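Presenting subunit A:
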Amino acid sequence: MTTIAAPSLTQHGLYILRENPVTAVAFGLFALLVFFAVAGPWIAPYDPLLSNAARILEPPSLDHWFGTDQLGRDVLSRVIVATRLDLGIAVTAVLLSCGVGAVLGCLAGFYGGWWDVLIGRLTDAIMAFPLFVLAMGIVAAAGNTVENIVYATAIINLPFYARVARAEANVRRDSGFVEAARVSGNSEFSLIARHLFPNLLPPLVVQLSLNMGWAILNAAGLSFIGLGVRPPTPEWGIMVAEGATYIVSGEWWLALFPGTALMLAVFCFNLLGDGLRDLIDPSRRT
Partner candidate 1 sequence: MSRVPLLSVRDLGVSFRTRSGTVRALERVNLDVARGEILGVVGESGSGKSVTAFTIMGLLDRAGQVTGGDIHFGGTDMLKAPARELQELRGRELTMIFQSPRTALNPIRTVGVQIMDVLRRHAVVTRRELRDKAVEALAAVRIPDPQARFHAYPFQLSGGQCQRVMIAMALACRPSLLIADEPTTGLDVTTQAVIMDLIRDLARERRMATVLITHDLHLAAQVCDRIAVMHAGHVVETAPTAGLFRAARHPYTARLIAATPAGHGTLDEIQSIPGNLPDLRAPQLPACRFSRRCERHEPLCDAPDLLPETVAGDHTVSCRRPL
Partner candidate 2 sequence: MDKLKLLARRLLQALPSLAAIVIITFLLTRLLPGDPAAYFAGDAADAESIAQVRAELGLDRPLVVQFFVYLGDLLRGDLGTSLNTGRPVLAEIANRLPASLELTGVALLLALGVAVPLGVLAALYQDRWVDHLCRVVVTAGVSLPTFFTGLLLIYIFYYILGWAPSPLGRLDFLYIPPATVTGFYTVDALLAGDLEIAWAAFTQLLLPAITLGLFVLAPIARMTRAAMLAALSSDYIRTARAYGLHRATVLITYAFRNALLPVLTTLGMVFSFMLGANVLVEQVFAWPGIGSFAVEALVASDYAAVQGFVLVMAILFVVLNLMIDLVYTLIDPRIRVEG
């Protein structure tokens, strides 16, 4: 009598990639983005901040694949270097959001009572606002810096993680192994750490990847309206904003390339999120 071994995570992962060429493409794109984020400054053909009055507003050519902007700067270099900032802001914000949200959610779900009420009120309060508008308000109040963009984005994403964590903690609160651990004399904190958190990771990771695309859009939106990042720092949002004034007169390359990069990054993370969700918990597909 033979038993069929359950496929390991890697085997399952490779299966998903093979079955879903789209997810594989997303992974490739993700790798590319990470590469640009890490190695950007070194592989960019020109200095992204170097202006050149002689060669302003040049359309794409062999010299400048993405053309030059209104100060003669190479658009390609700026787009590549901007990857670090855009991804950096989004990743930091989302990780912060996830970390704090997960802790709050766990407290609410595990202990219930006042914790639940308080944290529930907090998430409800955040969700009572249109989220982008709230982010604007927070940045305006806290000061127009990149750090505050990160904090604002983290705050508006908090409810999503808190909810996921609370739901999971609620389910596991009364399940057998927690009782058993409690009886065997483990401290409450080690209970949470050792039993709750590993079970929380899969749905949190799924939420994280699904959320990342939106976080990038949010951060770019805030910088498009002039919050956070200031010129001459290369960042996709403000590059599109700067390019906006030129698109009506036909100089499309200033806005198109950073905008497309933005779109591809968001697209990539959305696909990854879908792929991860299929890998970890296919029952949640819509």
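Behind the choice of candidates: all candidates are chains of the complex that A comes from, given by their letters.
Methods note: a residue touches a chain if its C-beta (ideal position, glycine included) is under 8 Å from a C-beta of that chain, and two chains touch if they have at least 3 such contacts; residues count from 1.
Nothing here was measured: the structure is a model prediction, and the numbers come from that model.
For subunit A, the touching candidate in this complex, among 1 or 2, is 2. Residues 121, 124-125, 128-134, 136-138, 140-143, 213, 217, 220-221, 224-227, 240-241, 243-244, 247-250, 252, 255-256, 259-260, 262-263, 266-267, 270-271, 286 of subunit A touch candidate 2 in their complex.
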